[in-house]
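The complex is shown incomplete by one protein chain, all other protein chains being positioned as in the whole.
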Amino acid sequence: MPRKEISIPDKIEHISILNEEGELDKALEPDIPEDLLLRLFRAMLLGRKFDERLLNLQRQGRIGTFAPTNGQEAAHLGAAAALLPSDWFVPAFRETAAEIWRGRTLESVIIYYNGFNEGVDIPEDSNDFPVSVPVGSQIIHAVGLAWAARYRQKDDVAMVFFGDGATSEGDFHEGLNFASVFQTPVIFVCQNNHWAISMPRSKQTRSKTLAQKALAYGMPGIQVDGNDILAVYAAAQEAVNRARSGGGPTLIECVTYRMAVHTTADDPKRYRTEEEVEQWKKRDPIIRFQKYLIDKGVLSENKIAGLDSEVEEEIQSAIDRAEAHMKTLGDPIDMFKHTYAEMPPFLKEQKEAFARELAERGEEKNHD
Amino acid sequence: MPRKEISIPDKIEHISILNEEGELDKALEPDIPEDLLLRLFRAMLLGRKFDERLLNLQRQGRIGTFAPTNGQEAAHLGAAAALLPSDWFVPAFRETAAEIWRGRTLESVIIYYNGFNEGVDIPEDSNDFPVSVPVGSQIIHAVGLAWAARYRQKDDVAMVFFGDGATSEGDFHEGLNFASVFQTPVIFVCQNNHWAISMPRSKQTRSKTLAQKALAYGMPGIQVDGNDILAVYAAAQEAVNRARSGGGPTLIECVTYRMAVHTTADDPKRYRTEEEVEQWKKRDPIIRFQKYLIDKGVLSENKIAGLDSEVEEEIQSAIDRAEAHMKTLGDPIDMFKHTYAEMPPFLKEQKEAFARELAERGEEKNHD
Amino acid sequence: MTKMTMVQALNLALRQEMKNDDGVIVMGEDVGVDGGVFRVTDALIDQFGEDRVLDTPLAETAIVGMAIGMAVYGLKPVCEIQFSGFSYQNFHQIENHAARLRWRSQGRFNVPMVMRTPYGGGVRALEHHSESREVYWAHTPGLKMVIPSGPRNARALLVSAIRDPDPVIFYEPKAIYRAFREEVPEKEEVMPIGKSQIVREGGDLTMISYGAMMRPTLEAAAELKEKDGVEAEVIDLLTIAPLDDELFVQSVQKTGRAVVVHEAPRSFGPAAEIITRLMEKAFYYLEVPIERVTGFDINMPLFSREKAYLPDAKRILRAANKVLTT
Partner (left out) sequence: MTKMTMVQALNLALRQEMKNDDGVIVMGEDVGVDGGVFRVTDALIDQFGEDRVLDTPLAETAIVGMAIGMAVYGLKPVCEIQFSGFSYQNFHQIENHAARLRWRSQGRFNVPMVMRTPYGGGVRALEHHSESREVYWAHTPGLKMVIPSGPRNARALLVSAIRDPDPVIFYEPKAIYRAFREEVPEKEEVMPIGKSQIVREGGDLTMISYGAMMRPTLEAAAELKEKDGVEAEVIDLLTIAPLDDELFVQSVQKTGRAVVVHEAPRSFGPAAEIITRLMEKAFYYLEVPIERVTGFDINMPLFSREKAYLPDAKRILRAANKVLTT
């Protein structure tokens, strides 16, 4: 009975399929239909261009604060692409390209970031959650959704997103433990973009990887190159299949990088160097995927140019539609909606008093 | 770049030194002075007998609800014995023998479990926290204490106790992460007694060990036979030394068993079998340690009998003192004490109104 | 009808609702095999199995957070937090999500969950087991907060809470879990959330309370009648939020005098809102200042002094007499 090492059943693996140069590891290449490859590429492009455009709008004062996704498109799109439409999608706030992939309209994003609650506009047949701002708090919701799906004998899975910073929250811990104990079909996707506002990943936790945190729950954990959409897709696919077939949850760490500001209220110059950002420019997920697709012969320079302008038009017309729609969102009294299924008497009194105030004051006390 | 396994620097070890039969692994035997061995044995005995006596008092209605420690003496005493008096000791609520080891009087325990705040009576020169009921919540306090000690260039360490159930709380996760990130001199002692009220360890989490949860924080984690005081002491000593010399925190899982009820309000028959409890009777930490000490020649049957009656007397006189003391703890108005350093005016008004009420009502509105 | 304790009546409510609706899921620490530390969920697991009665790991945030996910899916989770003193662990899940998901999703999702938890003093428990902090929830928009006062209304209100499309915080006054029995019909019975009740009529004085404090309040009312012939009207709030001010406003418009009783700390406590509503809606009827009889602005003392801390009939009588004689 000497000191003995305890062997732990779960191992932590790392997957990378397309390297920085866009070179392929043939052995690991996932079998993705051409059509899906192209749709993914377009979605990445759209995500990137939309993000850039939002930044412009923000600088012009045409939208409020938002969280750019630039550089992380492969991480969240690759994961979301492994879902069925009927699966549950639970975002944090930096998965815009994946939200759009799942069906969210561009205009709803613009409207939301203009401070209108109406920017949340989830279709009746969609199982997508609105963005969740309190870091890590949404993780456990996915566990509840997944548990419910299994209870209802549906084979839906739930996928939930969060950042590297979120792994420090108690909610992360409790959520992963519950998922493992109840073996719920849920996929935990951590977008490790190396920063939580000004806090580098290296100071967020001393563990070598975030993926290994899965060991605390007896859960499979895997680290992937998050700028390699094939690797992310492959890992997510595997996790989704495991979950759907009753094999329980998985933690996926996507190693990526936040190329832009944390939000438009942030100034990264205060805490990180240009050199670091430059390093990551070389690892751009879109360029890498594009090279792969060209090499594979499913994409051409010509086609790319076509997609470019198609996507730009799509964005422009969404902006136009959003701006037109926002003009109709006049009534501040709408803020009383949706607090309860039925408005209780005291709230009715407040609403009526507010209506009288509005009437007295005319147009002047209106939304910004 | 194929899928590759990530090697994790920290390993999880298991230590056992005295087996169930009280047989010694000579190679691992810690070098403990005879005097300390005897004091520890006496403390275990006192802990056990006091616990049994408290249970009696509770059944007679002479104290309220409390949490017995029966069977876990080696786990908490062995750990606490590795501390210096000036170190910080942060208990949960099932470390009574260790609290007494650290200097808490038996009567204060009795008074506390009689529902008198005065039962918390921490000497000015003691760095011991009062028991903490909200599971897991005290863990992070130890991190703050340890950080402060290091900041003040003291070489104090902090040791904090909690149960297997506590490892599921977010507070456990956040606390261990902070300790590791800030490399604070703190020792996390988990008394894995296999049950959290009615929840067995096996359903609390799917990880094979609790010790391996340390891997999530890049922290050393070790599992010890918690009914083997030598193993616990050895592991704690090592962790204390590491912490004191700047090597950061350690998680120690002491595998033990809650032999009695969860608290006196609990009925374990509802959720566990007698056979399971019987299994663990054989692993009694006191019997095992006693055999070791007899084998070693530092203890004799005679000496044990002497200790027995000495300890019983000590308990009896503590009960007598406590009961006498409680008669003097009459004044309900004392409940207004210690809310703030200085009593704010509105609270003074409340206290004065209460005093008038008491005066009007005479003795009748008094404590139970 | 059978005479039941509140614990039995709550158990009946759960049992019947679980039978009626297979979406009702009971979850929490020790609610399954153990039947709950107060036995409110006793034997439900035998009848409905492990999939309907979840013994969870020890983590309040996850209990509530998981319930939120389940509720959004369309189930009706009823989660138990073992003592209200440990519900602060999950406060953010309630504030950040349960109370907001309907609004935040513009009505697309809702959270029909119940968070049951025993609260209040009177059972000689350990620290953190005896507080009353209903204001934390009552002040949070989007929540409903219910506190029954006896076996029968506990059962009927719990059924309503489970069926409610919005999240309901259901505080159970543990002091009266087993203190007395009432006839509780086997047949389904519901009571509306958001409605208070007159439990004793009278024209001289209005006494407003809820939960375990109803008993000393009614005791005081009986003594007022007996000793002084005073007819007190006693109102049992039942719902704390949304507060039904209509009934107590009407009553005070009639009596002109009021006493509000609760065990929660006084400052920023529930009585303040009740008194303010009376100020707003019955000011011109008030003969004298309204008195509040409450817990003090201190931590609930350990149990040897809990009786001294808690309002009792005598303390309520003192306040009533003050209101009647000034």
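We just call them A, B and C in the order they show up, numbering each chain from 1.
As a convention for this text, a contact is a pair of C-beta atoms (placed from the backbone, for glycine too) under 8 Å apart; a residue touches a chain by one contact, two chains touch by 3 or more.
All of these numbers come straight from a predicted model, not from anything done at the bench.
Novice: Can you pull out the displayed chains that the omitted chain is in contact with?
Specialist: For the complete complex, the undisplayed chain touches A, B, C.
Novice: Out of A:16, A:70, A:96 or A:114, point to the residue that touches the absent chain in the complete complex.
Specialist: A:114
Novice: Quick one: say which of B:148, B:277, B:298 or B:333 touches the chain that got left out.
Specialist: Candidates B:148, B:277, B:298 or B:333; residue touching the omitted chain: B:148.
Novice: Pick out which of C:128, C:178 or C:200 touches the chain that's been left out of the picture.
Specialist: Checking the options C:128, C:178 or C:200, the one contacting the hidden chain is C:128.
Novice: Could you tell me which of B:16, B:65, B:96 or B:117 touches the chain that is not displayed?
Specialist: Among B:16, B:65, B:96 or B:117, only B:117 touches the chain that is not shown.
Novice: Residues of subunit B in contact with the chain that isn't shown?
Specialist: Residues of subunit B in contact with the hidden chain: 117-118, 120-122, 124, 129-130, 132, 134, 137-149, 151-152, 158, 170-171, 174-175, 177-178, 181-182, 337-341, 344-347.
Novice: Contact with the hidden chain only, please: which subunit A residues?
Specialist: That gives, for subunit A, the contact residues 64-65, 112, 114-117, 119, 133-136, 165-166, 168-171, 196-199, 203-205, 263, 265-266, 270-271, 329, 332, 334-336, 339, 346-347, 350-351, 354, 357, 360-361, 365-368.
Novice: What does the interface between subunit C and the hidden chain look like in terms of residue numbers?
Specialist: Subunit C touches the missing chain through residues 85-86, 88-89, 91-92, 95-96, 99-100, 103-104, 127-128, 133, 135-136, 138-142, 241-243, 264-265, 267-273, 275-276, 279-280, 283, 286, 288-290, 292, 296-299.
Everything below uses one rule, namely that only the chains that are shown with their structure count from here on.
Novice: Taking the mean of the CA coordinates per chain, how far is subunit A from subunit B in Å?
Specialist: Here the centre of subunit B sits 43 Å away from the centre of subunit A.
Novice: Using mean CA coordinates as chain centres, what's the subunit B-subunit C distance in Å?
Specialist: So the centre of subunit B lies 35 Å away from the centre of subunit C.
Novice: In whole angstrom, what separates the CA-based centres of subunit A and subunit C?
Specialist: Distance between chain centres: 40 Å.
Novice: Two-or-more-chain contact residues of subunit A, please, as numbers and ranges.
Specialist: Where subunit A meets two or more other chains at a single residue, that happens at 170-171, 174, 177, 181.
Novice: Residues touching two or more other chains, restricted to subunit C: which are they?
Specialist: Subunit C, residues with two or more chain partners: 57, 59, 61-62.
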